[in-house]
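Pasting in a structure now, in structure tokens, and then I'll have a few things to ask.
Apart from one protein chain that is not included, each protein chain of the complex appears where it belongs.
Chain naming follows the written order as A, B and C, and within any one chain the residues start at number 1.
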Amino acid sequence: MKKLLGVTLGILTAIGGFLDIGDIVTAAVTGARFRMSLAWAVALGVVGIVIYAEMAGRVATVSHRPVFDLVRERVGARLGLANLLASYLVTFLTLAAEVAGVALALQLASDVNYLLWIPLVGFLVWLVIWRVKFETMENVFGLIGLALIVMAVALWQLHPDWSSLWHSASHPEVTSGEGTPTYFYYAIALFGATMTPYEVFFFSSGAVEERWQRNDLMLNRANVYLGFPLGGLLTLTLMALTAVVFAPMNITVEHLSQAALPTSLALGKVGLALIIIGFFAATFSAALETGLSAGYTISQYFGWQWGKFVRPLGAARFHAVVLISLVGAVLLALTAIDPVKLTEYTVVLAAAALPLTYFPILVVANDPDFMGDKVNSRFSNAIASIYMVILVVVSLATIPLMIATKAGA
Amino acid sequence: MRLSELLDSDVTDRNGQRIGHVHDVQLVQDGPPLGTWGAAFRLEGLVVGPGSIGTRLGIARPEVKGPWILKLLFARRRSSRILIPWDRVRDIGDKHISADCVADECQGALERP
Amino acid sequence: MLTTEARRQSEVLLGVRSAATGRRLLILVLLVVSASCVQPVGPARTFDSYKHKAKDTAETALSSVETARLGARAAKRDDVFPSFLSVLLGEAEDEAMSAQSTFDSVQPPNKRSDRLRDRLDALLVRATDALSQARIAARRADLDEVARQARPLARSSRELNRFVEAQK
Partner (left out) sequence: MDPPARGRRLYAALHLLDRQILDADSMMAGKVDDLEFESAHDGAAPVVTDILSGVGALGPRLGGRLGRWLTGIHRRLRPEPEPGPARISFGVVKKLDNHVELSLHRSELENNQLEAWTRDNLIAHIPGASDAPE
């Protein structure tokens, strides 16, 4: 059982990292619009995050240094600061969107306007970060997040034409009536959502929080190889659900409620209850991850004591950053800025900043001063290098595509 | 004198020819004793060259084996780096250092870490 | 600390310049984002462009109506909670109404456009009315009444579908 619980860091990271509010919506939107023809973008992202999260986890385990510590040391104080500002901005915007996302999930369950839920959600997120032990936090939310597996049952219950779904996924083409730039804009959105930087900030800091040692390297692998593909599969399942239910009726998905509807149609009230619980757990996990990551990045850049493994009094500046970020996020969410749109843009912006995060990880994972004999194998270097090229291309293409397609309109 | 004042400084040789700028500073632990630490780090020389990000990132060191693409992009200029022994440094100004030697003789026979 | 040349190289590589330039970049990015958030409805100068807007509006309304029909189907089978249905239908209604008001604010360029506008407006009024009825019933937790809206919604769906086809 203990071994089983050991992989909850990966599950929590993956559930909260893949299926945050933006990704739930992006997957639902693209499924309805492009059926499965963008599944490759998710698969591409999953392989990338597996490679780099494994690396970041290994570096954190062997050298006890999380990602942003390395960023500062390797790219220097100035460029590191530019990176910090960009990463923090993206993390903060995501946090605001996730807080709104939790509120939206609560709205689905209560029919009480989500704006009224936002302050409570902000407080709960802070309370968990302030009071709950890291291990408890990840076990509870990682496991509740598994409620989302109900989507797979729902898909099976709907008796879809599997061969047609598979054909759409394996023979990607730009759906008729959609422009090629729009298609690639959504490809980047899915890819960016899968490789969101806060996942590695959180995962590598989590490895330090849990005091992983060299003999936990297997645990690192198990977490990465189980957690992230699971997140990817759930994303694809949601995409398939909306492809089966909405695409034939030409319904465009704009809201979280629509993302829950196919499961409700397939499995009734139980299914609906489970998927709302799943959405709640996923967005809440993402809020925890981004809230903590806001504190992690800034503290790790400046060398302040961070983490939940010490009493809050011992990590005062870290907790102050988390608290201030949460207050700011709640205020931003309360402006009634569309949380779905906010995350979509944030995900795409994050895609533009991806090389900044992943490049230092690749460099340090090759440095024997830190890694000893645990440096990258030639195989992982080969794949990681290919991804570095992809990341640079994506980051260069993002902003022009965003302008050209009016953000996927 | 602070490390940050040395780093990035332009370096010229005895004839006023520009050699490059300071990438790093080489230290050797053979100074007077300091507290419980032991022998202090003495400034042995300036690592000067036309510039390569590979040096700062640590990719250029031979013990770092990969990835191949980064070594190819950033590590090829390591050979052009010069180590100027501290006793050949004549003058330190604002982001400018002049050395009392020409490039070829500046290259001290100093050991590298 | 990077040497100047090294910094230039790393800037090219990482696509970011010093902190100050980074800030300028950030402002640019925010401007781009805010620009792409606002999707102003351009004026329609010709019948064709007006027709295009009419078709887009009908498609949006149709999407809302179809969503609501799925909701009504779920209500009939008692597969949903009223609270969820109320949110789903409320959002579908909002979507359709905002498409309607956006379309209504476009100046029709000629007489022929006026006729198109009148035709679509009639359809939109019926569609939003059915959506409102369904949402009101859901908010009263009257699932049977929501299920009864399936018929007017189906009619709206047929009408809007025909309209969209005719504009192709």
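Observations, loosely collected:
Everything below uses one rule, namely that a contact is a pair of C-beta atoms (placed from the backbone, for glycine too) under 8 Å apart; a residue touches a chain by one contact, two chains touch by 3 or more.
Since the structure is predicted, the reported quantities are computational estimates derived from the model, not experimental observations.
Although one chain is not drawn, the whole complex shows that of A:G45, A:G76, A:G122 or A:P262 it is A:G76 that touches it. Within the set B:R18, B:R42 or B:H96, the residue that contacts the chain not displayed is B:R42.
Listed for subunit A, the residues touching the missing chain in the whole complex are 63-65, 69, 72-73, 76-78, 80-81, 130-134, 136, 299, 302-306, 308, 310-314, 316-317, 319-320, 323, 369-370.
Not every partner is drawn; the one left out touches subunit B at residues 1-4, 7, 23-32, 34-44, 47, 55-56, 58, 86-87, 111-113.
Keep this in mind: only the chains that are shown with their structure count from here on.
Of all chain pairs, the one linked by the most C-beta contacts is A-C.
Ranking every chain by how far its Cα centroid lies from the centroid of subunit C, the top place goes to B. Between the Cα centres of subunit A and subunit B there is a gap of 42 Å. Averaged Cα coordinates give subunit A a centre that lies 26 Å from the centre of subunit C. Averaging Cα coordinates per chain places subunit B and subunit C 61 Å apart. Residues of subunit B in contact with two or more other chains: 56. Shared contact sites, meaning residues of subunit C that touch two or more other chains, fall at 1-2, 7, 10, 13.
Across the complex, subunit A is touched by residues 1-2, 7, 10-11, 13-19, 21-23, 26, 29, 32-33, 35-37, 39, 59-60, 62-63, 66-67, 70-71, 73-74, 77-84, 86-88, 91, 95, 139 of subunit C. By the touch criterion given at the top, residues 74-76, 362-363, 366-369, 375-376, 378, 381-382, 384-385, 388-389 of subunit A touch subunit B in their complex. Within the complex formed with subunit A, the residues of subunit B that make contact are 56-59, 63-70.
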